[in-house]
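Removed: one protein chain of the complex. Kept in place: all other protein chains.
And then chain A:
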Amino acid sequence: MMNKLIVGRFVPKDSFVHRMDARAKVLLSIAYIFIIFEVTNWLGYLIMGLFTIAVTSLTKVSLKTYIQGIKPLIWLITFTVFIQMFFAPSGHVLWNYWIFKVTDIGLLNAVYVLVRFILIIMMSTVLTLTTSPLAIADALEYLMKPLLKIKFPVYEVSLMLSIALRFVPTLMDETERIMNAQRARGVDFANGGIIKRVKALVPILIPLFTNAMKRAIELGDAMEARGYQIDKPRSRYRILVWHRRDTMACLVFGLLLIILIIIKHFI
């Protein structure tokens, strides 16, 4: 079940995108979300779509993997699209029932939302497939550094973040193991109504939480045993280096934004 989740998993490979600086990738992924909201017409979406597919092909990971990455989120997407479709504020009414009404503008918005969703998921998948979780945490630490001025605990937060990311696969494996153990004792996760299924979660969640606690305590002990102290300046093992390809990627994104703005205002 959990193995199907592609978003959030790292595929080590050697590609242009893999070699990029994690900071550049995080920044550009955020920029991408802002850029996509600048797009308001079909030509713009076409360019965005082609651009995104070009980026995915630069990662040397097959397009099929990205499509699989969209699948688990299909319900979220459908829900949002339907909300857009049925609750459009204005436009020419095409269909009407009780409080639902479908208008031409609503329909168009729904399709826009759908495309936006898919593109954003694909781009976020590019980030997580090509960047190790620890590199993302490092990048976020670096990007949060200005917050040190307002006494925000940047180092602690980034340490928490890297630990959390580090333990995601461990917890997933553990969940799978506990699920198997309880299934072997006759718990049925596949059948039954919603109440029965929610009840079936208790025998998973309690062992999972107790084990996570135990692990956290052990980790804390191990860190203290090696002299970890909060509030002390830290040296780092992995050093992020900004290369020319990162600047280039930023320039390409800038160019994309300019093209899209031109399309929006002049076509």
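Throughout what follows, a residue touches a chain if its C-beta (ideal position, glycine included) is under 8 Å from a C-beta of that chain, and two chains touch if they have at least 3 such contacts; residues count from 1.
Assume contacts and distances are computed from a predicted model.
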Using the UniProt record as the reference, specify the protein name of the hidden chain from among "Peptide/nickel transport system permease protein", "Energy-coupling factor transporter ATP-binding protein EcfA2", "Cytochrome c oxidase subunit 3" or "Phenylacetic acid degradation protein paaC".
-> "Energy-coupling factor transporter ATP-binding protein EcfA2"
Of A:147, A:202 or A:262, the one touching the omitted chain in the full complex | A:202
Of the candidates A:19, A:145, A:177 or A:197, the residue in contact with the absent chain is A:177
In the full complex, which residues of chain A touch the absent chain?
-> 3, 6, 9, 11, 61-62, 64-65, 68, 174, 177-178, 180-188, 190-191, 202-203, 206-207, 210-211
